[in-house]
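Every protein chain but one is kept in place in this view of the complex.
Which chain is which? They are A and B, in the order written, and residues in each are numbered from 1.
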Amino acid sequence: MFVGGCDVGSTTGKAVIIHEASIVAHCITPSTTNPEKTARFAMAEALRMAGLNSIDDLRYIVGTGYGRLKVPFAHENVSEITCHARGAYWLNPAVRTVVDIGGQDCKVMALDKNGKVLEFVMNDRCAAGTGRFFEAMALVLGCGLEGISSPANQGANAATISSQCSVFAESEVVTLINEGVELPNIIAGINSAVANRLFSMIRRVGLTKELALTGGCSKNEGLARALEKKLDVKVTLLPQDPQIAGAVGAALIGFDKVNHH
Amino acid sequence: METTITSTAFAEFAATAEAIMNPAIEEWRNNGGKVVGYFCSHVPTEVLTAAGLLPFRMRGTGSTGTELSDAFYSSINCSFPRHTFNQALKGEYDFLDGLLCISSCDHIRRVYDNWKQNLNTPFVKIMSLPKKVGDPQVEWYREEINLLRGELEQHFGVQITDERLRAAIKLHNETRRLQRQLYDLRKGKHPAITGAETLAVMVAGSAMPAERYNALLRSLLDDLSRSNGTREYRARLMIVGSELDDPEYVEIIEEQGGLVVTDSICYGTRTMWVDVDEQAADPVEALARYYIQERPSCPRMNGDQPRRAQFLRNLIDTFQVDGVIGERMLFCDFWCTEHYMNRLDFKEVGIPFIQLDREYILSGKGQLRTRIQAFLETMGK
Partner (left out) sequence: MEKQEATQRALARYKQERDWFAFLLEAAEMMDTPEGKLQVKLLNILLDSKQKVVDCVENDKPFLAAYYCTAPELVNAMGLPWFMIMETPFLAASAPYIMDDLQGTEELGLGTDLCTAIRLPMYYIETGQMPVPSAVIGLLSPCDGTTMLQQVLQHNDAWKNVPLFSPDPPYTSDERAIKYFANELRQMVQFIEQHTGHTLDIDRLREVCEESNRTYALWQEYNELRRAVPCPHGWEIGGAQAFAVSQCFIAGDPRCTDWFRQLLECGELKVKAGRGANDYVAEKIRLLWFDIMPYGWIFEFMPWLEQEWGAILVMDMFGNFPYTPIDTTSAETMFHDLAKRNLMDVPMIRQARGTAEYFSSDIARLVKDYKIDAVIWPGHMGHKDGAATAGIMRDTCRGLGVPFLHIGLDLFDKRYTTVDEVKNKVAAFFTGMGLG
């Protein structure tokens, strides 16, 4: 029995298909401005990868993410908070704190030993600590997102970027460039600034090991190292691409639904 | 707003809540009546009624921006006075014959200073509300109310006798009683009215003559008594917070399946849970005691937090609340700290709680939906 999860985000759409509680297909596609289109596109790709012919081959589909209300083939929608937590916990049951860093929001969830969300805190009002921030910085530095993420590019003396607002932080970075600060140190500074932002959110919810990162920006190794340094805790890796955690969670919720009937 | 209630009384309430001006006020004015706007639920509106004036609680309903009030307010001020003052600067409050302000909070109290400088409303006054709830404060407020009485008499050329005060108190208490009856309909398993609908009814109560309102509300209660109850819901919620006057905000919460069954907000239980003592020898003293000590308080009143916390616990029990939403306007110092304490208290007794920061004019509906949905899911509902 095949079940699907579809996470429609601002930057990417993710679709996961599971069969008898194993992932058989997952994909990440760029988002369009139309969430319905994004959902169809992502799911079509996942179906193709699973060797399935049509959406009707899926017994149940759960939608999540920013565009979850616009997933036309979803049987229900569940918040990305619940889905990311569920997905991360299934991928690694030792996880108790999940930090999701998405395209335009970031959130932290505290889980109990059964993977149930105890508390969460979200920042969806500004770009600080989200993919948008990194994109803007990558543009200013001309190094691409890989440039910001790559461990080889993290300088030893991270520059201080104090602005809370990412728009002003951009100006700060331009100033740093003009002052001749080395690029690796600026990059380290950017990751450090985001880590600081996340640190506050994590501490508000309470940090319990293990800590996992999900969402597109979780693949930024520079950020992961900066966060580890700030928290004095190692980030635990997930066995699958952390960016699909939300869609995995959504699919699992669908799976549960079907099995209870 | 979307509703299944067919009562015409309700239709009038809903329309009243969606605008500043309404036909009832127009009629009042056409008959030579005068209207005095006021901010905050600590203002003794009974005195205005006793003066033959129509009290109108100030709102920024319908505001589309703050371009005019931005010259006076800043980006770190609460959006409620910013929008309300903006509406005034646009002329939406030209119909007022007076404005009664009170030293409620840092943001609202400056409406007085800015209004005086920039608008021509004939009678503009600010009352001094104590910050504590002791007997000396009741005495101070009794004097304040008498001073208000004298100034209203002088300016509007009326006599505010004790007899008229008593009659006004009775009238306002009748409103309170009827509103409590409305809330009674939400205690059971199948509430006859949603939180959004209730808010519309409560807001309307501050925007039309009390006699008319009471009659309409009686009619609505009559209709609702025959109702079988509202739609299905996932959880029973209580909203605790401040100047929430927009039923659409509550609609979005309830869309997710969280039925709001009670509250402690400015347009909610705090204004009507308790009556003003009609038996007291001095009606002014009765009003002072009511507004300082007897009614459920808000964090503006210092030292009263334990009583407020107890009030919330009682509401949770009475209305079988599953989870609490702590609403606050951005930049509100009172409520962010009160919710900080609420969060700790609720955590101790295992009551699910979420704080929702908002701006006065509804925006970020997607974000609101996500949070409520996640909250309900976290509650296991």
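Methods note: contacts are C-beta pairs under 8 Å (C-beta built on N, C-alpha and C of every residue); 3 or more make two chains touch, one makes a residue touch a chain.
The shown structure was predicted, so the numbers you read here are calculated from the model rather than taken from an experiment.
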item	value
Which of B:Pro55, B:Pro130, B:Gly258 or B:Gly323 contacts the chain that the document leaves out	B:Pro130
Selected residue (touches chain absent from view) among B:Arg109, B:Arg166, B:Arg212 or B:Arg234	B:Arg109
Residue in contact with the excluded chain [from B:Glu27, B:Glu67, B:Asp162 or B:Asp333]	B:Asp333
Touching residues on chain A - with respect to the absent chain	162-164, 168, 172, 175, 199-200, 203-204
On chain B, residues whose C-beta touches the chain left out of the figure	71-78, 81, 103, 105-107, 109-110, 112-114, 117, 126-132, 134, 136-137, 140, 143, 299-300, 302-303, 305, 328, 330-334, 336-338, 340-341, 343-344, 357
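By definition in this document, only the chains that are shown with their structure count from here on.
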item	value
Complex contacts: residues of chain B adjacent to chain A	364, 366-367, 369-371, 373-374, 377-378, 380
Residue ranges of chain A touching chain B (in the complex, touch as defined)	66, 69, 78-82, 116-120, 122, 124-125
